[in-house]
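Every protein chain but one is kept in place in this view of the complex.
Presenting chain A:
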């Protein structure tokens, strides 16, 4: 982390699927979203397919970058892999997302990211990272998730103790090989050959091994998948069903029609759920960005004017006292 410069006005963003999804949308990337992955079992992953890449978040520990984690792996700079060094801590969530986006030629990235990728593709990893850090477009999208209260210099920015830093790495299949992309590593880690179909099977043990390690160390981590937009996926399934329903109509196959119509209904419901989820994201994101201080002030003010502030304050102080006593009691017990 020695070459890590200061935060350079990058806010820290929450690792949340709603945040990441909006982040990507704001880059004008079409047709993708981010989902949290709760389990690595076949069914869970199957439901998320097609998966473009995975992002693994964990608490950063000294000496654990990917090059040390995989001492035998091929770390050569590969011109087919877009690999950027991480120059700024707080940018790492965005950088993990970009690592996937820039390595998925089938995605429509939009003008901004397309031209950024073209502009930087010949750069060495360090300069790629530096250019990301200095990109006004990327930074402004990233920073749009800053809270708008005056304390925006996010709590974690101040955390100079390194063990308070969280770190993201990405897993992406690129040109027939599975890569682990860690901006702190010296290069992209080639985890061996894979295909579009089996890369999830290959990545599973790698991630499980990391999870096992962090679980035993009681370290928080989570896993997210950058996947094809669900509404689009479900829409395609519905279109396919419509074709089959038509065929069944021609053949007058009543039973088949009923079955297909029911199935279509299911996908329509799923689309509704997706819409609802996106509404929820929007709401949560607006709360994340909101400056609550005026609300807080006005609530206090109203309590004050109604003569309720003083009693509430006394009540709160009692609660604090109780809490203190309890924690001291606990401490006392603990030291026995």
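Observations on the model:
One rule holds for everything that comes next: a residue touches a chain if its C-beta (ideal position, glycine included) is under 8 Å from a C-beta of that chain, and two chains touch if they have at least 3 such contacts; residues count from 1.
By our rule, contacts and distances are computed from a predicted model.
A chain of the complex is left out here; the name its UniProt entry carries, from "glutaminase", "BPL/LPL catalytic domain-containing protein", "UBC core domain-containing protein" or "6258_t:CDS:1", is "6258_t:CDS:1".
One of A:77, A:273 or A:313 touches the chain omitted from the figure, and that residue is A:313. Interface note for the absent chain: among A:40, A:211 or A:303, the touching residue is A:303. Touching the omitted chain from chain A are residues 9, 11, 26, 140-141, 143-144, 146-153, 155-159, 164, 282-284, 286-310, 312-313, 316-317, 319-320, 324.
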